[in-house]
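Omission of a single protein chain aside, the complex is shown with its protein chains in their original locations.
Moving on to subunit A:
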Amino acid sequence: MAPKNSKVTRNPNLIPGIGKYSRSQMYHKKGLWAIKAKNGGQFPHHEKKAKPETTSEKPPKFYPADDVKKPLVNKRKPKPTKLRTSITPGTVLIILTGRFKGKRVVFLKQLPSGLLLITGPFKINGVPLRRVNQSYVIATSTKVDISGVDVNKLDDKYFGKKAEKKKKKGEGEFFEAEKEDKNVLPQEKKDDQKLVDASLIQSIEAVPDLKAYLAARFSLKSGMKPHELVF
């Protein structure tokens, strides 16, 4: 059946709370007289369904001494951070904080946590596959062709800290064991980096001067007014 576009009420409001038709007029409009007539002068009456027998609940054995307030139910689900419209896959970003401040870097995608996934590419400027917050980044209007890059397997878990193994409390071995664990970057991550960067570097080299651009750091020089600069 074709859906009704707007619901039409039988009793439109003159003022909120006061309908146009009186109680007796509505009785007639709703056709209650016809329902009564159909049922032999009375409204149709249905017997109530019998409720199933429930075993009576025993009073609890233990009441807590003080009344503890229960916190209200919170069903809020945080949404991923809204991505600035100027940031699209392939945009060159300028990182503003951290050890890579000033580096110009290629944006790959936004991760479910809201952070941005970026890469140097590593060979060009030493920035690896990394997460960065949108707030600490300037988006330039320069875009790189990112179509050949596959970033599906990279997500927040890939970048999370590995759970620390329980350390044995042998005094002599204690310091050496710690050192070994931290320094090595797993070969798998290095391969991922190379894979992502391979096609990126090709599309970067297609544009003249872009490689040198990404290799250089951004800095404010004399006379540059950030609020007047077009990035």
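Rule of thumb we're sticking to: a residue touches a chain if its C-beta (ideal position, glycine included) is under 8 Å from a C-beta of that chain, and two chains touch if they have at least 3 such contacts; residues count from 1.
The rule is simple: contacts and distances are computed from a predicted model.
The listed choices are "Serine/threonine-protein phosphatase 2A 55 kDa regulatory subunit B", "Calcium load-activated calcium channel", "DELLA protein" or "Large ribosomal subunit protein eL14 domain-containing protein"; the UniProt protein name belonging to the chain that is not shown reads "Large ribosomal subunit protein eL14 domain-containing protein". Listed residues A:Glu53, A:Glu188 or A:Asp209: the one in touch with the omitted chain is A:Asp209. Even with one chain removed from view, subunit A keeps its contact list with that chain: residues 92, 94, 104, 140-142, 209-210, 212-213, 216, 218, 228-231.
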